[in-house]
Structure formats: structure tokens, C-alpha cells
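Some notes on the structure that comes next.
The complex appears here without one of its protein chains, the remainder shown in place.
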Amino acid sequence: MTAVIETRTLSKWYGNVLGLSDVSLGIEPGITGLLGPNGAGKSTFMKLLTGQLKPNIGSVSIFGRRIWNDFETFAKIGFCPESDAFYEEISGWEFLTGLLSFHGFSKAEVRARAEKTLDIVGLTGDKDRKIRGYSRGMRQRIKFAQAIGHDPEIIILDEPLSGLDPLGKRKLIHLIKDYRDQGRTILVSSHVLPEIEAMTSRIILIHQGKILAQGDIHYVRDLIEAHPHVISIKCGDPRGLAAKFVNEPYVLKIHFGPDGDSLVVETHKRDAFFGRLNQVVLESALRVEEITSPDDNLQAVFDYLVGK
Amino acid sequence: MLRTTREVFAFFFFLGKRSRKMKVFFLLSLLPVALAVLVRIAFGGRSSEVTSVFQEILMVYFLQFLIIILALFYGTSVCSEEIEGKTLPYLTTRPLTKGGIIIGKFAAYTALSALMVLVGLAASYLIMSFQKLGEAATYAALLRYAGVLLLGLMAYTAMFTFLGTFLKKSILIGLAFGFGWETAIQYFPGSTQRFSVVHYLKSLLPYYSAGKFSILTFRLEPTSPAVSVLVLLLITAGFLGLACLFFSLKEYMFED
Partner (left out) sequence: MATIREKGYSHWDGALEERKFPWWPITRTGIQLAFRRKHFKFFFSVSFLPAVVFLVGIYISERIEDFKFMIKGSENFIKINPAFFKTYFTNDSLLFLMVMLLVFSGAGLIADDLKHNALQLYFSRPIGKKDYFLGKAAVIFFFILALTLVPGLVLFFMKLVFSGNFKLLTGYPWLLPAIIGYSALLTIFFAFYTLLLSALSKNRRYVTILIFAVYIFSDVVYGITFGIFRSPYVALFSLKANFQQAGAVIFGQRLPYAFPGYLSFFVLFGICAVSAAVLHRRIRGVEVIK
């Protein structure tokens, strides 16, 4: 798939402070999670993508066009900023219809889109209330609404789940996945890893202005050779199973779980291990209850890459 | 650009009408109406005194206070309120030209200020000229005063819009210009007066006569009306153009 968003040696300084350094990547249709701790450069990256900041070095292109001052491309982009800022004196309806009118839609189309979008985010009943009277969650939802109201091809969401209750988060994640299924490009930033994991396995990890890793979480994990994979197996005879692997060269460590019915194996060749495990289970008719990979997740990948 | 200007104008005119500050400024612009009523009561039928009171006194209020305050607040708001309120992304991530955003907001806020000022002007002037309401000259003078104030509003608002896009502390510079420079420079002789906006506004007033003492036109060496209008329009266009240029080129960072 061709990348919709492309950056080439993208760098940004704030005086002497490095915001982003030498970022070259392509973002394809689907959901891409942008992960990093606070101050990593996520918002800087998003502001560069949305033309709010100008790169010091390098370039940002969307649909092959440089984004800075290219107002026409913004018809295809929806941006949900991180900051909790609104025109407080107007209602949610007025806010949404006002911003939709900037896209050149007719009055009837503006109304129709606004009604549909408010229904999607669940704010139809509160549309005539002033935004200053909205709760935190409602404010986040109206912010999301203004990003999707004009049916953009690219949706850039900066911490979209912040302030939402668990039901609200679940609903929004579901919505984002729907947009993915429609073939749109969605970039979501967060510092809460489980939220991103719930949406996508395609991630960009950013730390101190630099990209640490990019791609499918599992492939990224595989690339981290310095940290062996940890695999936990719950079965009827953990010690018997351990004996089958103790001579294998790719098994680095074996220890037993505190409950006595599981063993934890560390290996730097996951595929070889699983190949052998299948053989052993079939040969010995071993009853295996559960196989998990405790560190095959985003938190572990992030921790390893950041060097914790 | 035209579409952007139109849409932005409509949105911010609506937003501005709703704001509480507009009510405060509207009350401020109605003060001359109250004064006009008092003057009518005080002076009764002495219409010539009433006319001179309007130009010498009430116009001082409009020309050297009200339009400057309105232009200062609304002009600097064009850019600064979006930055302070962190609402700038809602505009700059839409298919709107940056120049159109500036011009649209400028037009909206100038229209709002003009409405407030012209209502106050018209009401106070017509009350003051109650006995001359049947004369065409009354309305001609009113139109002229309205034109002067409108041109002044546009010029000042454009200037302060530029300051707002260019500087962080635009309010303080604006205050120093509006109430410092504009006041002091009028007392300078010769061509130095021409380095102020208020000089050209005063040159357009309907009842100036050389040699006659007047608070408003004290030490005025007027420029011809045609040149004054041209200069004021050029000031408006020039500062607006600069504002659009800076807004397009500059990146704005929010204070966290």
C-alpha cells in the first residue's frame, strides 16, 4: 500500500530544545498508533503533520503535497487537538455547524452532517447546551465530532480518549475501527499503551524526539534481539515438559511458576521454540491448558526500547 | 479566498454578537446618547451651541477614545484570542486560506464595532440635532461623521490586527500608540502630524474652520479630504496585507 502521509528527515527545534529529530516514515491507510511518554514529541509530530508548525529540516507530504500553507489538502484531513479549548460561549450545535460551514458545504448539508455526527458521538440531546456547560467527556466527544464531521480521508487524533469514561472509550475505539474498515487513514497518539493495543498492532514508538521503532508490534518485538522472548505454558506436567527443552540451544532460561503448574521459558528464537513445542506436545500427548507471551505487548516493547 | 472570508466573517460575526464583552462595549458606545439627552435638556433650543458641543465634545469621545478602544480590543483579538484560547487549530486545519481567516475576522469585528459606534453616533447626533431633522445638511453631516468613524475604525483595527499577528504584547504597544502617540503627535507642527491616523480623521470632519478655536481640531493643519480618505484606506489595506503575510508565514506556539 502506498503511504498517504510521508515525512523525510523531519526535524523541529524549539530554540535549543529538540522537538523532533530526523523522522523519515510513511503512514499507510489503516490505524497507526503513535506512542510515547509525555514530552516525547508526539504532539510536535502531529502539529507538523497538520501544518501548524513548519519543519526546520525535512518535509511533510500528504497525498504527495507539502502540507505547510496548503489549505486545499485540509478538506481531506480531520484533526482532533489535544488541548481542551473551545469557543465556550456557543452551543455544541453552533460549534459544529460553524466549523462545517468552513468546508464550503451548503446550509442543508451542514445541518445533515452535524446531526449525523452528533448522533455518532452521542451528543444529540446536549447539542443546544453551551460548551462551557459540558462535562469533560462531552467536550472530548464534541472535539472528536468536529474532526470527523466532514468525512475526512485522514483523521489525526491527539490523545482522543483522554477524559472519556470506559464506555465512552470503548465506543470511540469501535468508531475508529469502523473508519479503518472504510479504508481511511487514522493516526492516533496516546501515552496509554493498552488503549492503542485495543485499536491497532501497527505502531510508531517515539521517545525524546526520535523514532525508536515502527511497524507491527509483533515484528518489532521480534527485532529486539537483546531481550529474549518470555513464554509461559500452563500444563499438567511442567517439569516433564521442561526436561524436553533443557538441552535445546535456543532456550536460555527455564523457571517454574509459583502455582506449580506452569513453566516460564526464555528464548531468543521464538519460532524454533514453538516448532519444537508442537512436536513435544504431540509426541507426549501432553495436556497444555494455556500458552501466553507476557512480554509480547506494547509495554514490554516500549520498556525494552526506551531502556528501562 | 473570497469563500474563506465570507464563511469566517459569518461565524465570527455571530460569535462576537454573543460575547458578553460586546454588551459592555455597546453600553460604552451609548454613553454619548445619554450625554446628548443631558445636553438637550441643558441647552434647550440653542441649536448652534448644540452643534458645536457635538463636534467639540462628543466627537472627542468617539474619535479619541471609543474607536481606539474598540479597535484595540477587536483588532488584537483577531489573532491573539485564537492563540490565547488555543482554538487556532480549528481554523488552520480547515480548507481556509490564512489570509482569508485574517480578513474574515477583521471584517467581522470591524462590522461589530462599526454597528456599536454608528448606533451611538446616529442616536446622539439626531438627538442633538432634533430641531434640524428636516434639513438635508443634518443628514449629510451625520453621514460624514459616520464615514470618519468608519474609516478610523478600519484603519485602527487593521493596525492592531497586524500588531496582534506580529507581537505577543500587542495590547501594551497598542495602548502606547493609541493613547500616547496619537495624542502627543497632534501638537507637533508641520508634517509631523501626518504620521498619525487621527490627523487624517480630523481633516475629514465637517465643521472645521481655520483660525477658530476648537478642542478637537486644535493645532490641526488639515490634509485635503481626498488624500485623507486615500491614506486611511492605504493604511487599512497595508496593515491588513502585512497581517495576512505574517499570519501565513509565522508559526504560533501555545503556552502550556
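Should a chain be cited, it is by its letter among A and B, assigned in written order, with residues numbered from 1 in that chain.
As a convention for this text, a residue touches a chain if its C-beta (ideal position, glycine included) is under 8 Å from a C-beta of that chain, and two chains touch if they have at least 3 such contacts.
These numbers come from a predicted model, not from an experiment.
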Touch assignment to the omitted chain, from B:Val8, B:Val33 or B:Leu72, lands on B:Leu72
Which one, B:Thr5, B:Ser29 or B:Ser80, makes contact with the chain that was left out? B:Ser80
Using the document's definition of touch, tell me which of B:Leu30, B:Ile57 or B:Ile185 contacts the absent chain. B:Ile57
Using the touch rule from the top, list residues of subunit B that touch the missing partner. 21, 28, 31, 35, 38-39, 42, 53, 56-58, 60-61, 64-65, 69, 72-73, 76-77, 80-81, 84, 169, 171-172, 175, 179, 215
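Convention: only the chains that are shown with their structure count from here on.
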In the complex, go through subunit B and note every residue touching subunit A. 3-4, 7-8, 10-11, 14-15, 18-20, 85-98, 248, 251-254
Touching residues of subunit A toward subunit B in the complex: what are they? 14, 50-54, 69, 71-75, 77, 79, 81, 83, 85-87, 89-90, 94, 98-99, 101-104, 146
